[in-house]
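As you look at this complex, bear in mind that one protein chain is not there, while each of the others sits in place.
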Amino acid sequence: MNSKEFIAARVAKEFKDGDTVNLGAGLPNLAVKYLTPGTKIYLQAENGIVGFGPHDPEQPINPFCTDAGENPITINKGGAIVDSVTSFGLIRGGHLKLSVLGAMQVDEEGSIANWLVPGGKMAGMGGAMDLVCGAKKVIATMEHNAKDGSAKILKKCTYPLTGERVLSAIVTELGFFEVTPEGLVLREISPNVTVDEIRARTEASFTVDENLKEMTVN
Amino acid sequence: MNSKEFIAARVAKEFKDGDTVNLGAGLPNLAVKYLTPGTKIYLQAENGIVGFGPHDPEQPINPFCTDAGENPITINKGGAIVDSVTSFGLIRGGHLKLSVLGAMQVDEEGSIANWLVPGGKMAGMGGAMDLVCGAKKVIATMEHNAKDGSAKILKKCTYPLTGERVLSAIVTELGFFEVTPEGLVLREISPNVTVDEIRARTEASFTVDENLKEMTVN
Amino acid sequence: MVQILNLEEAVRHIKDGDIVLGGGFYANGTPERIIDEMIKQGQKDLTIVNNDGNTTEKGMGRLVAAGLVKKCIFSWCGRMTCLPQMVDEGKIELELCPQGSLAERIRAGGFGLGGILTPVGLGTMVEAKWGERTHLNGQDWLYQSPIRGNVAIIEADRADEEGNLVFNLTQRNFNQIMCYAADVVLVQVNNPIEPAGSIHPQEVHVPGILVDVMVQA
Partner (left out) sequence: MVQILNLEEAVRHIKDGDIVLGGGFYANGTPERIIDEMIKQGQKDLTIVNNDGNTTEKGMGRLVAAGLVKKCIFSWCGRMTCLPQMVDEGKIELELCPQGSLAERIRAGGFGLGGILTPVGLGTMVEAKWGERTHLNGQDWLYQSPIRGNVAIIEADRADEEGNLVFNLTQRNFNQIMCYAADVVLVQVNNPIEPAGSIHPQEVHVPGILVDVMVQA
C-alpha cells in the first residue's frame, strides 16, 4: 500500500454507518475503497446528488447523471437529486458529517490552502471553500512533505487560504493529527516512524497524545 | 353592482393575458369574476401554487390542495406547486405582474396600512408585507371612506404600515389613482361623482389627469 | 440514518424548553398525530415556529391552549382567538414575522447562512421590533436573523425507508424547508413507508439524510 492508499484507508476508518460524506477528487476519493464492510455511507456531490456510487459498467451511461468531476455514476436506491443551491445548503448547513479534501498546505491554526499556488494559474476554488465551512468534521489529507522535502504542515499557511481555522483533523502517511483549540495533537503515528522524525518534517508545533496509538488501517 | 363589486370589476381590467397575479382575500379575490373573456391569468397563492382556480364541485375535495385562505381549489393543467420559500421568492423577486390587496389606509406617498388597527389585536401581517414588496404592480383596493365617513386616502397613514412607498395604484368606488413619483394622480373618475366631491372625501392631495377618463367596467 | 419509531418514542425526542418548528399552513400539512402525543407527554416552555398556529382546536395552536408554549413565532395568528389576551397578560411572548421572511429565515438557519437581507418590513413595526436596517451595496435592507429549531415536526404524504419525503400538493408549504433547520426532524408519514427506490431521485422533495425519525400515521 503506497502513501496515498495508506492515508485513504486511514480516512475510511472515520466513516461511521449512516454518515453523509463529501470526498474531494483524487486521494480523498480513494477512501471509498476501504470502507468497512457492513458500513453504509451516503456520498454527496457538489452538483446535487445525495447517495451515489460508481457507474455500473453493465448499464448504459446517462450523460445527465455525473458527479462533480463529470464521471458517470449510479444513483443508489433511495438516492436523491437536488439543485446546486440546495446542494450547498446541505454542505454549508451542517448536514454533512464529513468532508475530506486534499491539501497543499495546512497550519497549526487549522487553516487550509488547496486552490492556488502563488504565481500559478487562477483556476478558481470551485466548491472547496464551501466544503471547508459547514461539514461537522473537515479532514485534510496529503502526503506529509512536498516533493522537495519541505514541510506542508506549517505554523501559518503561505499560499492563499481556502478556509481559515476550519479543519478538524489532518491525515498524512506519518500520522493522524487532531486540530484542537489548543493546537495540533498527534493522536496516531505510523509504524516505523518516530515522533522526532515527524517533528523534523513538520514546521507546525504539535503536542503528542499521551495515549499515542499506532496508525493502522483495515 | 355594489361598491365592492365595482372596484373588483375595475381591477379586473388591469389583468393582461398571461399575467401572474396574487389576489388578497375578500374584495381583491372578487376580481376573478370579471376577468375579460379570452384573457388567461395565472393565480398565485402564498402557500405555494402557481396556476389555480376555484374547486370544481363535481370533484372530491383534497384537503392537501388549498389556497392561502384554506379554501379547496383546482390546480390548472400546467399549474405548479412550490414550497413556501420559493413561493415568496416568486412574490418578492418580481415574478408577479400584479398583487392586489385590500387596505385600511393608504397615503399620498404610496404607503399602505392593512394589517393592524392601533390598539387592536396583534393578529400578524401574514404575507401582506411580502406582497407589497416585489410584484411589478401593487394595487390597493378599498371603499373610499370609512363607515364613519372619514378619509382613508391620507397625507400619511396613521396605522402601522404594511409597506412604505410601495403602491402603484389605488382603486376605490370613486376613482382610479395612480401613484407617481410626483404624488397621486386621479386617472379615472366614477360616473355620477365630481372631482370636488372626491377632494372633499380625500385627505391626501392629488392632481387630476388632464385626460381624466370615466371609470368603467366590463 | 432515519429511524422508524412509534409515536410515543418519537415524541420523546422533544424536551422541555425546545424550539419546535412546526410545518403546515392552517391545518394543511400540520402533523396532528405528533401534536396529540406532545400534549399527552406535556413537554413545556416550548418556543413554537409556525406560519399561523391555526386554532386552539386544530394545529399548533393546541400546544398554546394546553399551556405548553412560552413563545410563538408566527406570520399570522388571527384564528387563535385566545392569543392576543395571553400576550397582553404577559403569559406568552409573540414574535411576528412576514410570511416570506419567516420562511427565508428558517432557510438561512438550515443552509448555514448568517440571516437574510430583504426589502420586506422596512419602515414597519418589523424593523422597529424584530429587525435591523443595514446599508449594503448602495441600498437599505432589513436584516433578520436565522431561525433554527431543536426539533422540527413535519407531515409528509409519502416516504421511503431512507427517509426521502414527498408532499401532497400544497401540504409542502413550510414542511420542506423546516427539514433543513432543526437538530432532530420528526416526520409523520401519512401513507405506508415504501422501500428504498420507490421514489424517483428527481421527485424527492426532502432528501432522506435530513430526516431523523419517522412515525407511520
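As written, the chain order gives the labels A, B and C, with residue 1 at the start of each chain.
Heads up, the rule we're going with is that contacts are C-beta pairs under 8 Å (C-beta built on N, C-alpha and C of every residue); 3 or more make two chains touch, one makes a residue touch a chain.
Note that the coordinates shown come from a computational prediction; the quantities given were computed from them, not determined experimentally.
Please work out which displayed chains the absent chain touches and list them by label.
A, B, C
Based on the whole complex, identify which of B:32, B:80, B:151 or B:195 touches the chain you can't see.
Within the whole complex, the residue contacting the unshown chain is B:80.
In the complete assembly, which of C:104, C:127 or C:212 touches the absent chain?
The single option touching the absent chain is C:104.
Can you say which of C:59, C:98, C:119 or C:163 touches the chain missing from this structure?
Residue touching the chain left out of view: C:119.
Need a quick check: the contact residues on subunit C for the chain that isn't drawn.
Output for subunit C: 104, 108, 111-119, 132, 134, 136-137, 139, 141, 143, 145-146, 166-169, 172, 201-203, 205.
Contact with the hidden chain only, please: which subunit A residues?
The list for subunit A reads 45-49, 62-68, 70, 75, 81-85, 87-89, 91-92, 111, 116, 121-130, 133-134, 160-165.
I need the residue numbers on subunit B that touch the omitted chain, in ascending order.
17-18, 20, 40, 42, 44, 50-51, 75-82, 88-95, 133-134
To be clear about the criterion, only the chains that are shown with their structure count from here on.
In terms of Cα-based centroids, which chain occupies the most central position?
Here the chain at the core of the arrangement is C.
Between subunit B and subunit C, what's the gap in Å when you average each chain's C-alpha atoms?
That pair's centroid distance is 29 Å.
Taking the mean of the CA coordinates per chain, how far is subunit A from subunit C in Å?
34
Between subunit A and subunit B, what distance separates the C-alpha centroids? Give it in angstrom.
54
If a residue has to touch 2 or more other chains to count, which residues of subunit C qualify?
In subunit C, the residues touching two or more other chains are 107.
Quick one: which residues in subunit B touch 2 or more of the other chains?
Nothing qualifies.
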